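One chain of protein is taken out of this complex; the other chains stay put.
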Amino acid sequence: MTSALLSINGLSRSFGGLKAVQNVSLSVPTGSLTALIGPNGAGKTTLFALMSGFLKPDSGSVHFDGADITGRAPHINAVNGMTRTFQIVQPFASQTVRENIAVGAHLHVKSRPTALLEAERIAAQVGLLKQIDQPAGELTVAGRKRLELARALATQPRLLLLDEVLAGLNPQEIAEMMPVVRGIADSGITVLMIEHVMQAVMNLAAHVWVLAQGQLIAEGSPNEVTSNEKVVEAYLGHGTAARLRAAELGKARA
Amino acid sequence: MMFDAGILFSSVLNGLTTGAVYALIALGLTLIYGVLHIINFAHGASLMLALYAVYMLKIQFGIDPYLALPIVVPGMFVLGYALQRVIINRASHGKDENILLVTLGISIVMENAALLVFKSDTRTIDTAYTLTTIPIGPAMIALPKLVAFAGALVVSAILLWIVGKTDLGRAIRAVAKEKHGAKLMGIDVDHVYAMSFGIGLACLGAAACFLLPAYYVNPQVGSGFVLVAFTVVVLGGMGSFGGALIGGLLVGVVESLGGLYLGESLGQIGIFVIFIGVLLFRPQGLFGAKA
Partner (left out) sequence: MNAMLRQLGGIALFVAVVACIPLFTKSGVVLNFVMMALYAALLAQAWNILGGFGGQFSFGHALFFGTGAYIQAMAQLQGGLNPWLALVLAVSGSAAIGLMVGALTFRYGLKGSYFALVTLAFAEVFRILALSVPFTGAGVGLMIPLAESFANMQFASRKGYLYLILGFVSAALLVTWWLKHSRFGAYLQAVRDNEDAARAVGVNPFTVKLGAIGLSSALMGAGGAFYVQVFQYIDPGIAFGPGTSVEALVAAIVGGIGTLWGPVLGAVVLHVLADITRNLFGQLPGINMVIYGVVLVLIVMFLPRGIAGLGATVKSLFSKKGKP
């Protein structure tokens, strides 16, 4: 039984009257590639923010590699090996791709020339080598997503929190990105991704958690989760599962 | 240092009358911030220009400051509309810092152009009523200050009516809340921006007419008012009209009492301390929304 690299316990956070995250507990095993899914507004990004320290929880705890890191500042978490990306990409727009990635590399590298070289290596890894000296502001959406990923990779994380790294990409770009994510996980980095692109979830994730309205409603392998009634209802509405079953039965009889 | 009740009362009353004018100035600033989300650094310098306009109208044409209202207020409105439409709008390039810089630049130009034209002498006007004082309880309040108090409140009420009850006001509120939605509804956002800026400066025109009889003008008065106006606005809460009114009165009283206890120069520090303190510890002010 692999130990949990990240475990959260009873995490809750409200904004005014809105309960964004309610009593969520989960454990991310070391070396795994897992996914967090759920309909829009379920609280997934809020959960990432709570894990990485961008938000402080109202109650509950976050443990990373055995240590209690609840509410610890994001930059300290990054130093300790947990890096997150953002759903809405946040490039350093006025700087080049190389300079962007170098900021991440500098976490472990003090020398500027070394960091810039390291940036080049990582750019190649995610397929951004051609654009390496372009200003980040000039990249396409897909390019920016890769940059976001590259910059996070450069920090040599142990746990990578990817927030919808495939959102906004066309099918070909998704097909190109998926092996990159797989490659990252294969290299030993634990990856937890928030994803809407079910193709990626089914193909990549070993374990899936489903969040709806701030609560964890199901977890399991991708197949288990997608055939879970509660999950279907969360996405498609109350009673849908029954209607789908009835439709199936109807078709079978016809 | 203990002052007797009469002096304190007088100080508070004076502070209130000044405060009402501060409130009027701040109302314009907070309207501009609330709608355009920009901090108008040129607010103080614009007030200074308005004061000179009132001064010149009196000196050259013998027009009494209060009678100058129908000239100066629309004049300042036009200035504001033009500044926003022609210069400020074009300068933003999507970044807040640029607006900051461009309004700073405008204020520098205004202040020093005034210095060039009028030299640095402090000027005052003499009217029949400049020296009249009215007794209120134990205090003697200068008549111009009382008129300023009343006038500022009346203009504030008119402003609130415009924003609250007219079509223009509805458009302004719509743009302030949701620019893109307003655009989709067919509202000419650029026009509303310029109107708001114009109204903001028009408030300064009114304030100038009320201020000059009891006060003075020189090219530097603007910078004196800028920080006070900002203090009022952040104290009351950016974008809050009620906050600007109450904040103005409060700051006026604090300044007056501060001057009483610490002398005029050091009394000013009280205002800045409030300003810095609010920004650090309660940036949304008393009534503003948390950013």
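A and B are the chain letters, set down in written order, and residue numbers restart from 1 in every chain.
The rule we apply is simple: contacts are C-beta pairs under 8 Å (C-beta built on N, C-alpha and C of every residue); 3 or more make two chains touch, one makes a residue touch a chain.
Predicted model only: the values in this text are computed from it and were never measured.
In the complete assembly, the contact with the undisplayed chain comes from A:Val79, out of A:Val79, A:Ala206 or A:Leu249. When the whole complex is considered, the residue among A:Leu18, A:Ala93 or A:Val141 that touches the unshown chain is A:Ala93.
Within the complete assembly, residues 52, 54, 73-76, 78-79, 83-86, 90-95, 99, 102-104, 106-107, 109-113, 115, 135, 137-138, 151-152, 154-155 of chain A touch the chain that is not shown. For chain B, the list of residues touching the undisplayed chain reads 39, 41, 87, 90-91, 93-98, 100-102, 104-116, 119-120, 219, 223, 227, 230, 234, 263, 265-266, 268-269, 272-273, 275-276, 279-281, 283.
By our rule, only the chains that are shown with their structure count from here on.
For the pair chain A and chain B, the distance between C-alpha centroids works out to 49 Å.
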